[in-house]
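I'd like to ask you about the structure that follows.
Of the protein chains in this complex, all but one are displayed in their positions.
For clarity, chains are labelled A and B in written order, and residue numbers in each chain start from 1.
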């Protein structure tokens, strides 16, 4: 793992550069009974808080059999929710991708004042409550908001409509790709790009042939995380959605509506789709991590 | 192509990297920028390449002011210290890159590119590695590929930043000889940066010794080694023995020895330092009537063609170590053993009076 001195090691709780390894040296090892107790305790805790909920989602979803399950996830409102969820992610991810590359290019390849402040600002959405994130868009685009009257005059709806959902999704996912790329590109330095420029490449050629191929795993990794959050976001979207069935309902919100209507099986059926998405995300993430670990080790 | 540097200065914050540098590089010569780290040599090289900009001063290529010219238009070949090979491309693609990114009109045909890349890979004797990736190559191989890549665009100047810095000692020596040969074949104006004096003296036509953003001396390897312009150059190039003393009207007193120094006839009672290379120390068992310093042998290292002696002169309070190198033959003649007393005197020395301060 390479830490660049300028930006330092930000906490990378979901980082592609972690390489789990074990060491076993007799003189620095606990007694076998202690190992068993500790391992048992840890696994019990994880089972209680991770495995049990995961099992419960699928168990509840299939409580009344496959047919009820299939009916719940293929009814029109559910399909509309799937479509909206995909749309929001399809808009938010490319925008955050471009933002991530631009931010990482400026921060990792150049020196300028206020760099560390900029890095903190990029992380800001992580520390803002999703509810507050939704609220601030209400203050700008809502009926009583700054642009409310103007939007109404021109018959544009943002709040309680799809654009609001997209905006809220973008807000909560802004940092994901940038924070993966910044440390990665800082660690890679600027020599390869300089070499390309000296050899006559233009800026875009350098970006396309040199920089992007070098950061492709980081890009993929950030995109996977960004996608998971974009498709699963609840709080921020909930505030600006207005919960109009079939129109402004994402999957995550649809779960809530069904649940509040005491339609538990349907709620869990839709929830199981999102849980599957989470599992796919974890699998992809683990795959990318192992690819990167291989690359580093060879 | 000739290169001329005029009054070049560069500062990083309060750190002066280069101060008023003037330098002439002749067409076809191989020039070494030699200095310790922080001396500004790499900054100077990067400014010549156009990777860095100067605060003031000019860089001229063939008498034409190129100070504001973009790197892309300078036609320089640059070899980075850590090679900077494109890790996502094969060796072939690395070398071909400079040709492939040319605008369509100037770009050679695919066939022509293949021909030229193959030629270059043959030149660096690594054509069998064309399909490998950089991480599969050894350091020395990467270095040669980096060179081939730089040559692919047919630069008019070749710039190398610490070209052998990251290699182990054996590969380093091989590559040195190889680079010298390559240069003799191509005769391209080349500048390389190094902190290793052996490397600079062995490979270059001329050596520029740099220190703290200044040029201390420019000259052929022989000149800078035999006639160092100042104490810094003397100390930086090879091992030296340092003596403190005084100089007055063409005569120097160093550790009690009186030595004639006619070139300092005008000196009036000045502090001075004198440098003597280990191989300029004469060691004998008897005084032979001439003034000499008494010393005794503390360590003998007789590996290789020469014998290195560590001698100590003076009593417990004023004792100082003198390093002497003598030939194997002379060593056999003297039959020295550890602890014995000998007499030493400098055969040749370089004296630098301190004009700022008079002896009290």
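By our rule, contacts are C-beta pairs under 8 Å (C-beta built on N, C-alpha and C of every residue); 3 or more make two chains touch, one makes a residue touch a chain.
Just so it is clear, contacts and distances are computed from a predicted model.
Q: Which of the following is the UniProt-recorded protein name of the chain this complex doesn't show: "Cytochrome c oxidase subunit 2", "Acyl carrier protein", "BLUF domain-containing protein" or "Sulfate transport system permease protein CysT"?
A: In UniProt, the chain that is not shown appears as "Sulfate transport system permease protein CysT".
Q: Which candidate, B:29, B:52, B:196 or B:235, sits in contact with the chain we can't see?
A: Of the candidates B:29, B:52, B:196 or B:235, B:52 is in touch with the missing chain.
Q: Which of A:174, A:215 or A:292 touches the chain that is not shown?
A: A:174
Q: Go through chain A and note every residue touching the omitted chain.
A: 1, 3, 8-15, 18-25, 27-28, 30-31, 34-35, 38-39, 41-43, 45-46, 48-54, 56-57, 60, 95, 98-99, 102-103, 105-106, 109-113, 118, 120-125, 127-132, 135-140, 142, 144-146, 167, 170-171, 174, 190, 193-194, 197-198, 202-203, 206-207, 225, 228, 231-235, 238-239, 251-253, 255-256, 259, 264, 267-268, 271, 274-275, 277-279, 281-283, 285-286
Q: Residue by residue, what part of chain B touches the chain that was omitted?
A: Residues 11-13, 50-53, 55, 70-71 of chain B touch the chain that is not shown.
Operating definition for what follows: only the chains that are shown with their structure count from here on.
Q: Could you tell me the distance, in whole angstrom, between the mean C-alpha positions of chain A and chain B?
A: That pair's centroid distance is 53 Å.
Q: How about chain A: which of its residues touch chain B in the complex?
A: Listed in rising order, the residues of chain A that touch chain B are 191-192, 194-202, 205, 209-210, 213-214, 298.
Q: Under the touch definition given earlier, write down the residues of chain B that touch chain A in their complex.
A: 49-51, 71-72, 76-78, 80, 82, 84-89, 97-98, 101-102, 135, 149-150, 152-153
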